[in-house]
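Every protein chain of the complex appears in place save one, which is left out.
Moving on, here comes subunit A:
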Amino acid sequence: MGMLEIRDLNKSYDAIHIINGFSLDVTELTLCCLVGPNGAGKTTTMDLITGRQKPTSGQVLFYGDDITGLDEHEIARRGIGRKFQVPAVLKDLSVRENFQVAYSRTTNPLRNIFKFHSKGFERKLDEIGTLAGLNERLDTQAGLLSHGETQWLEIGMVLMQDPRLLLMDEPVAGMTEIEIEKTARIFNQLKKTHTLIVVEHDMGFVREIADVVTVMHMGSLLAQGTISQVESNPRVKEVYLGNEVH
């Protein structure tokens, strides 16, 4: 079943076409890696799914509902969580507070004025904190975390939302080998219960986690399949893997 269907998506600024008739079906409980050279439109695709940018034409369907052009918070509430390319955490707040904000069960400000404690938060915190390996760091200010920890914190925050679909933009960028291994373990655990779309340049990491690999080039779909299918595709080799840049 296609939980997320992207149909003939287009995005252009004046004469510049960023996304060109891109279509994609994501099946529930799979991990789909979105790869492609710089400027292929991977991050723009994520922006179009999550409402950060509005498409020029085309549709995004989530569980059959048309979510094209909705506001970011409305799409987030439907169950799509997103981790940004440049890790975005709340630097002034503690790790615990970051998780508290991310635990967005009640989103109405007028109701949150009278809320001093969220039901079920501690149990969820324990679960996510363990997964992200941040249980020891809960009282640390988020701005003081190492780069890897910051990435895990943001992944943890996205999980705190309890999304059905997770979009991860370059989750291992800037991580050490050991940190990448740990992240791969986290992702392989996550894909048992979640659907994920991961944008990544690191082909080693993609090989470890991907069920399906989708290659984008110049805003369109170039190839799709398992990692070995994609890697042996001559067109993919030509535009991307042949001159792989990390």
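The definition used in the following text is that a contact is a pair of C-beta atoms (placed from the backbone, for glycine too) under 8 Å apart; a residue touches a chain by one contact, two chains touch by 3 or more; residues count from 1.
One rule holds in what follows: contacts and distances are computed from a predicted model.
Colleague: Given the options "Protein-export membrane protein SecF", "Acyl-CoA reductase", "Urea ABC transporter permease subunit UrtC" or "Multisubunit sodium/proton antiporter, MrpA subunit", say which is the protein name UniProt records for the missing chain.
Modeller: "Urea ABC transporter permease subunit UrtC"
Colleague: Looking at the whole complex, which of A:Val60, A:Val89, A:Ala132 or A:Ile155 touches the chain that is not displayed?
Modeller: A:Val89
Colleague: Using the document's definition of touch, tell me which of A:Leu48, A:Ala102, A:Ile209 or A:Val236 contacts the absent chain.
Modeller: A:Ala102
Colleague: Hey, which subunit A residues sit against the chain that's not shown?
Modeller: That gives, for subunit A, the contact residues 50, 52, 71-73, 76-77, 81-82, 84, 88-94, 97-98, 100-102, 104, 106-110, 112-116, 118, 139-141, 143-144, 157, 161.
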